[in-house]
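Pasting a structure below so you can have a look.
Every protein chain of the complex appears in place save one, which is left out.
When the chains are written out, they are named A, B and C in that same order, and each has its own residue count from 1.
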Amino acid sequence: MTALTAPAQVSAPLAFEPDHALLLLRQMLLIRRFEEKCAELYSQGKIRGFLHLYIGEEAVAVGAMQALTADDGVVATYREHGHALARGMPAGAMMAEMYGKANGCSRGRGGSMHLFDAGRRFFGGYAIVGGGLPIAVGLALADRLQARPRVTACFFGDGAVAEGEFHESLNLAALWKLPVLFLCENNRYAMGTALERHQAQPNIAAKAVAYGIPGMQVDGMDVVAVESATRRAVESVRAGTGPVLLELLTYRFRAHSMYDPELYRTKEEVAQWLVRDPVTTFTRRLIDAGILTDADLSALEQDVAAAIAAAVAEAEAGPWEPVADLLKDVHTPRP
Amino acid sequence: MTALTAPAQVSAPLAFEPDHALLLLRQMLLIRRFEEKCAELYSQGKIRGFLHLYIGEEAVAVGAMQALTADDGVVATYREHGHALARGMPAGAMMAEMYGKANGCSRGRGGSMHLFDAGRRFFGGYAIVGGGLPIAVGLALADRLQARPRVTACFFGDGAVAEGEFHESLNLAALWKLPVLFLCENNRYAMGTALERHQAQPNIAAKAVAYGIPGMQVDGMDVVAVESATRRAVESVRAGTGPVLLELLTYRFRAHSMYDPELYRTKEEVAQWLVRDPVTTFTRRLIDAGILTDADLSALEQDVAAAIAAAVAEAEAGPWEPVADLLKDVHTPRP
Amino acid sequence: MTTLSYREAVRSALRDSLRADPRVFLMGEDVGRYGGAYAASKGLLEEFGPERVRDTPLSESTFVGAGIGAALGGMRPIVEVMTVNFSLLALDQIVNNAATLRHMSGGQFSIPLVIRMATGAGRQLAAQHSHSLEVWYAHIPGITALAPATVADARGMLLAALREPDPVVIFEHASLYPMEEEADAHAGPADITHAVVRRRGTDVTVVTYGGSLGKTLAAAERLQVSGISTEVIDLRSLRPLDMETVLASIKKTHRAMIVDEGWRTGSLAAEVSARIMEGAFYDLDAPVARVCSAEVPMPYAKHLEDAALPQPEAIVDAVTALCPRRG
Partner (left out) sequence: MTTLSYREAVRSALRDSLRADPRVFLMGEDVGRYGGAYAASKGLLEEFGPERVRDTPLSESTFVGAGIGAALGGMRPIVEVMTVNFSLLALDQIVNNAATLRHMSGGQFSIPLVIRMATGAGRQLAAQHSHSLEVWYAHIPGITALAPATVADARGMLLAALREPDPVVIFEHASLYPMEEEADAHAGPADITHAVVRRRGTDVTVVTYGGSLGKTLAAAERLQVSGISTEVIDLRSLRPLDMETVLASIKKTHRAMIVDEGWRTGSLAAEVSARIMEGAFYDLDAPVARVCSAEVPMPYAKHLEDAALPQPEAIVDAVTALCPRRG
């Protein structure tokens, strides 16, 4: 069934600079290895709470983030490690956050599901499914009211599409022609519920018609396809013609969270998708295109490994927030 | 602007029995005169709270109700006098309810916005916009689980379409192929907000695509067009192929409620629609078709006037619920 | 001082704020063309235009969430949720986003958002349109909850709320909009950190807020006749609660009662009673009493609705029962 609905293997032409291609690969690899380390640290009890891995979906965050400027805003979900790293957030501050340390990007208050970085206009990390969409609409409204030529990129899953806030937010953004780019990461499952079992109309891009906006399906396993589609979409959104809905067809290789026994899908289905691993397929393409050598690759792997080791060290070394500061930041301190 | 989007004047062929045509006219007239009386009683202070008149939209409730059997269910909004009367609820019990009397159809607990009649499977009267849709979905689910060949007709306004529950309910009903007929009464305004100012895609029927179900626009000022479209829709819903969305294009002749100064629309716009008054135009058609004489009409008017006078008398004569029973029916009494 | 209605006071605060600060804008259902369900924003669309006075579709969760996002983006949104009854549809955004974003981000963000909503019963609007759920908002850390009970506060509290760096929810009792009082039409922000003694008394302290203040003051008048001197305290801020003012009064009167239009169980009155227990137990000559709404979905019929709501008679009776016999 998946095979039927999975996008064809043909991928977009390699229309990019070698340097840029290597940057894309590096970012995807960083996310992959970062999360593999997170899983390891979770089993060691260093990371706790909910941990949702993005492994398999790296091409989406990495490809999409290329189309954004530093002034644009990003709103993501609880499965946001990839987005945070692709947005340029330091892996050390992220890892420290998952440790619950005071040097974490949210001072240990948020954990894996609530990464924030005001400076990079990374507005988090929302764990109520659908809850981030209205926030993105509001950020875009603020830009419009202040005549700032910014775009807000809003990432959410296929499961979120069933929530009323998806409908309300797309209608409001379209009605007011706000600069929001809606990026639906369709990984075919809402926890254990398959797309066809939660959407009467499983073609999510097709729902754009209900709001009179453009909607498009994109191969989310192909970082190049994602980048080019996102660039086109961002252009039109920035032009002020209103929001665009992109449906990125992808797949979650790991369990929904660390508690998930994965009773709802077959090993065969997962294997089918593993063949289209965005990191390995892109690596192969770069090698075939002569952009990457095996030597480059192992250098890259070492470089990424070093970055992650440094991040873990930063987390390990980080201090604990004093318990005396428990109530800090519930309200803004008065001058 | 309205003229542009208003449906053409050409109305469906008079494909009905004279007797049936007269029944349709009588029901529309009963609603019209009943509500004119309500307005009068409101200014006298006999009726209080919110009063939302259906005047101008009678063809929708009357036409649609013809397609339902006694076993089918009806869910409506706070603007439901027309639906209640068309469903056959006694005008006396309704009027008594608006008086707040114990002989009211809701024992004086509900008032104008919350009319109920379990025996006629009239499930109310919902005053939270959009709140009735999930109820209708659940009623249909109960029928399906008990293998009852019933349909649940769910009436709601164009404003409700913007609420998340519209989206969630259509998706769930479509996903589970439940026997719900969604009837959107598009009177072009949500209180003071015009359709184009609350819907990015003002064609509501077109939104059916997002749920993979049939959607159709119908001239809601033409009782015959409404009846035939609803009959066709009910047939397919009852057949078990899933829900259908009908958008009934109509117009509210009176203010939103008794408090509304109507700052949001012009006299000209209202006048344009008054020309298409469902009661007068249908009366004219019957006279032209030789089905109705002026004598018949005045007899009908007298008959309706008598029914309303009786309803008012019943309300006036009705007892007040003793204050001692204030807490009655918060819970079901234990045997 | 001029005679001003509660509605005009709200409108004047909205107008002055829109004039003074370009970051301020108003958003909600029918705030523009319709002029506001209670006409509080009438004329503002004409003066400030559709970009700053924005009619929204019926999408409570999303336009409240958009207010949060706009605040994150540097604006000073005033979001009108027509009534507290509909605010339940937006409660997730308020509890899980507005109230948490600052803390959850380790203090990186502030959400200077003002949410206004009408509240309360008394107009025969029945079970779905008569809620008083202020206590739920007073339960949420990160939120400031205000209940202006006077014309001056209707203006002053809104101006003060707009100066807050964090989310403020303002409850305007629907029955107060037509109320007229002498007030300064140009007054600045009100103090929102203190409760106020609205009537001095020596025998008993009655604590209330919002739409119940008038009923309580009316009851106090009658009690005076029967020789009971009632001190009436208007909480004004429901979160945080200024218990100092309440406890100081009880140190003097040794008797206390709370009047609250909310349902009794889990009411704000319960919290005030518990705090009095904790802060003034040894000053009390009698148990703290509560006059709240009957625990029933609000009935439509006037006589039933009247019986369900706190009324001056009930307040008089309860205070009388609380106080020792007078000669």
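Note that contacts are C-beta pairs under 8 Å (C-beta built on N, C-alpha and C of every residue); 3 or more make two chains touch, one makes a residue touch a chain.
The model shown is predicted, which means the values in this text are computed figures rather than measured ones.
Student: Omitted chain: which shown chains does it touch?
Tutor: Taken over the complete structure, the missing chain's partners among displayed chains are A, B, C.
Student: Which residue among B:E35, B:E58, B:E165 or B:D277 touches the omitted chain?
Tutor: B:E165
Student: Thinking of the whole complex, not just what is shown, which of C:A118, C:A174 or C:V288 touches the missing chain?
Tutor: Checking each option in C:A118, C:A174 or C:V288, the one touching the absent chain turns out to be C:V288.
Student: Which of these touches the unseen chain: C:L14, C:I111 or C:A269?
Tutor: That would be C:A269, which touches the missing chain.
Student: Give me the subunit B residues in contact with the hidden chain, please.
Tutor: These residues touch the chain not displayed: 73, 104-110, 114, 116-118, 123-126, 128, 131, 133-143, 145-146, 164-165, 168-169, 171-172, 175-176, 328-332.
Student: Residue-wise, where is subunit A in contact with the chain that is not depicted?
Tutor: With respect to the unshown chain, the touching residues of subunit A are 48-50, 97, 100-101, 106, 108-111, 113-114, 126-131, 159-160, 162-164, 190-194, 197-199, 260-261, 263-264, 320-321, 323, 326-327, 330.
Student: Mind pulling the subunit C residues that touch the left-out chain?
Tutor: 61, 85, 88-89, 91-92, 95-96, 99-100, 103-104, 126-128, 131, 135-136, 138-142, 239, 241, 262-263, 265-271, 273-274, 276-278, 281-282, 284, 286-290, 295-297, 299
Heads up, the rule we're going with is that only the chains that are shown with their structure count from here on.
Student: If you average the Cα atoms per chain, which one ends up farthest from subunit B?
Tutor: A
Student: Where the CA atoms of subunit B average out and where those of subunit C average out, how many Å apart are those spots?
Tutor: 36
Student: Based only on mean CA positions, could you tell me how far subunit A sits from subunit C in angstrom?
Tutor: Roughly 41 Å separates the two chain centres.
Student: Per the centroid of Cα atoms for each chain, what is the distance between subunit A and subunit B, given in Å?
Tutor: Whole-Å distance between the two chain centres: 46.
Student: Quick check: what residues of subunit B touch more than one other chain, meaning two or more?
Tutor: Residues 162-164, 197-199 of subunit B touch two or more partner chains.
Student: At least two partner chains per residue is the criterion; list those residues in subunit C.
Tutor: 56-57, 59, 61-62
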